[in-house]
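Pasting a structure here, questions to come.
Omission of a single protein chain aside, the complex is shown with its protein chains in their original locations.
Showing subunit A:
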Amino acid sequence: MNTEKLALTTNSSARKPASAGGASNALAADLTRALGPRKVLSNLSERLNYRYDAIQFGATPLAVVLPESTEDVVAAVRAARAAGVPIVGRGAASGLSGGAAPLEPGLVISFTRMTRLTIHQGRREATAQAGVVTLAVTEAARPHGLIYPPDPASFRTSTIGGNLAENAGGPMCFKYGVSGDYVRALEFVDEAGEVHRLTRDVFDLAGLLIGSEGTLGLITEATLRLIPPPRFTRTLMAHFPEVGACAEAVSRAIAAGAVPSKLEFMDRACTNAVEDYLHLGLPRDAEAVLLVDTDGEDLETVQDELRLVEDACVASGGTVRRAATEDEGAQLWRARRSVSPALGRIRPQRMNEDIVVPRSALPDVVREIRALGDASPFPVVQFGHIGDGNLHPNILFDPRREDAHAVHDLAHRIALVAIRHGGVLSGEHGIGSMKRDFMRDAVDPETLAALRGVKRALDPHGALNPGKILPAEEVMVDG
């Protein structure tokens, strides 16, 4: 079984290290000398817990560092380099593509203790260390009359560093953009342990680091743009007897000129999984549910826009319910945020896609994926930021009873649907190790060669998060 296939199961043969416990290796001993024992984890019980993200288990690291400053990161990188072992950066490890799961034993740098955060009201900026929890930025900014819009579903857990490494989005991305759109400046540590501070002018090297999944450098701090919150927000929920009709309603609403702040959908299986968790009274029988926010400075415009969406939903055969109160709206959004982990109620494991397709192709794409799912032995569910054409088809399976190869094949066919309709492999979760294989279908050989060139320029020894993004054989040649 090759590594991609192993990546689908939580139990890989690389799971357990040969030696147990203690600072039994030179790397851990070096790190402890440089950083002191409080910032270095070397016991097996500690290291075991830094080998997974929210989708995958990888190899047990040789050591884990919990840095408190950029200097600590520099010291850790230099020690790893001296030992000749790979380095994997890690935030809250809520990622969904295997990005933070090490594929081989090495050093994991976990940023959860780098939590310094400063709000600059006048400049409408926040300076956040990599480990600052996403929600904390908005919470700190709000008293200054500002917010930080990127809102991935995991925003209570995930960190700014992880968000930037994956260029995470969220429901707000339709109108307000994704994490990368809010970065004014970045500080990062390169594979040699040098510190760099980047802005977005000259070469947009910051842009290159964003979404690079820790393969080009370790982001240690970011300067983020903040905006004033919209004065008014209105929410509606529509449900449809068929998934394609939901996609049609979205295209129709946008064509009519609506620019909602959020446009999210979930199919029947998702709605039911969430309903089992939250008991909100969601329509269990509907094949698709659409959640929409419109917002702005002027209540009349906000309501006009909501009406445009409402009309489009009705014209596509949907049933519309407006949230009567702010609280009801908040509950509906909590429902949407819980979809991903709530799917664990259906099957213990999932292969998670993150495709983006042109909006005009949405109805065809969701119907084709639905048909692939219906013809397979696995539950296939769909949800996502449908306003952006960003869909998350998930294949749910039980690795003890079901064939991981068949799951991988189905995932491949779903990826091909997206590519055939002019789409891409990742909107916000990254390629990681989960979709690395599909890169050959999505990216032409010349472009892949250019990506390899970039990787070599910034990480000549292939030490940073090896085995991610670029297809396997290229990485094997490199490192």
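Quick note on the criterion: a residue touches a chain if its C-beta (ideal position, glycine included) is under 8 Å from a C-beta of that chain, and two chains touch if they have at least 3 such contacts; residues count from 1.
By definition in this document, contacts and distances are computed from a predicted model.
> Leaving aside the chains on screen, match the unshown one to its UniProt name from "Glycolate oxidase iron-sulfur subunit", "DNA polymerase IV", "Extracellular solute-binding protein" or "Sugar ABC transporter permease".
So the chain that does not appear here would be "Glycolate oxidase iron-sulfur subunit", according to UniProt.
> One chain isn't shown here. Among A:P341, A:P379 or A:P471, which residue touches it?
Of the candidates A:P341, A:P379 or A:P471, A:P341 is in touch with the missing chain.
> Pick out which of A:N25, A:N43 or A:Q303 touches the chain that's been left out of the picture.
Of these options, the touching residue for the absent chain is A:N43.
> Of the residues A:G193, A:G207, A:G317 or A:P399, which one touches the chain left out of the display?
Spelled out, the listed residue whose C-beta touches the missing chain is A:P399.
> Please identify which residue in A:T70, A:S154, A:S212 or A:Q382 touches the non-displayed chain.
Candidates A:T70, A:S154, A:S212 or A:Q382; residue touching the omitted chain: A:S154.
> With the missing chain put back, which residues of subunit A would touch it? List them for me.
Counting only subunit A, the missing chain is touched by 9-11, 15-16, 20-21, 41, 43-46, 48-50, 52-54, 66, 92-94, 110, 112-113, 133, 154, 156-158, 274, 276-277, 338, 340-345, 348-350, 399-400.
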